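Report on one structure; see the data block that follows.
Presenting chain A:
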Amino acid sequence: MAKQLVVDPKKCKNCRTCELVCSFRHFEEFNPRLSNVTVFQYEQASISVPIMCMQCDEASCAKTCPTGALQRDTDGVITHDVTKCIVCKMCVSACPLGNVSYSPAKRIIHKCDMCEGETWCATYCPSGAISVVDPNEVPDKKQLAADKMKATLEEVHA
Partner candidate 1 sequence: MIEAGNGWMGTIIRVNLTDGTIRKEPLNMKSANDYVGARGLGTKYYCDEVDPNIDPFSPENKIIFMTGPLTGTAACSGGRYDVISKGPLTGTIDASNSGGHFGPELKFAGYDGIIFEGKADHPVYLHIDDDLVELLDASELWGKDVHYTTDALVEKHGSVRVATIGTPGERGMLYAAIMNDKNRAAGRGGMGAVMGSKNLKAVVVRGTGGVKVARPKEFMTEVAKARATLQSHPVTGNGLGALGTQILVNIVNEVGGLPLHNARDGSFWDKADDTSGERLAETYLVKNQGCFGCSIACGRVTKVEGRGDLDGLGEGPEYEAGWSYGAACGVTDLGAIVKCNFICNEQGMDPISLGSTVACAMELFEMGAIPEEDIGFPLRFGDTDAMVKLTQMCADGEGFGKMIGQGSYRLAEHYGHPELSMSVKKQEMPAYDGRAIQGIGLEYATSNRGGCHVRGYMISPEVLGLPVKMDPLVTEGKASMLKTFQDLTALCDSVGICLFTTFAIGLPEIAGQYREAVGSDESDEEILLKGERIWNLEKRYNMAAGIEADTLPPRLLREALPSGPAKGKVNELQTMLAEYYEERGWTAEGTPTPEKLQQLGL
Partner candidate 2 sequence: MLVKFFATYRQISGCKTCDIPAPDDVLGLLRELSSRWPAFRTLVLNETGDGKGDDVIIMVNGRHIEHLDGVRTKLSEQDYVAVTPLVAGG
């Protein structure tokens, strides 16, 4: 099972370093619109939440891809093969959390690939809001994902 990025919204300071380093790692430019992680800010609730691919066990992006461009690799990460991709954007619609992106400027699909193990968003996050966990070392990956969303929703609705 893939290592997973986990977010602690209470720690996020809305600085968007994750967006910057993610786009730089993948496209060599600082451009939040090309980032695979996006920070959502809820001003009235005074909270911000980075959202990124959760490498779902049942990945609807991969399931819906007609050309097999989205595949799970040996580490469990859903990777995107640009050479196979026909940019039909089915995956963008299929992802329930909007974590597969289409760039109108570059006309490509992009998504989190865990930086081939380097996970820059977590490495550079200054507040520890993004971290990497190994689901083999925590009881239940689904529980983990649910906890993460629950914490977020609680904060936003508080």
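The candidate set was assembled so that all candidates are chains of the complex that A comes from, given by their letters.
FYI, a residue touches a chain if its C-beta (ideal position, glycine included) is under 8 Å from a C-beta of that chain, and two chains touch if they have at least 3 such contacts; residues count from 1.
The model shown is predicted, which means the values in this text are computed figures rather than measured ones.
J.: Sticking to the defined contact criterion, which numbered candidate from 1 or 2 is in contact with chain A in this complex?
T.: 1
J.: Could you list, by residue number, the parts of chain A that touch candidate 1 in their complex?
T.: Listed in rising order, the residues of chain A that touch candidate 1 are 13-17, 20-21, 23-24, 27-34, 44, 46, 104-105, 124, 126-127.
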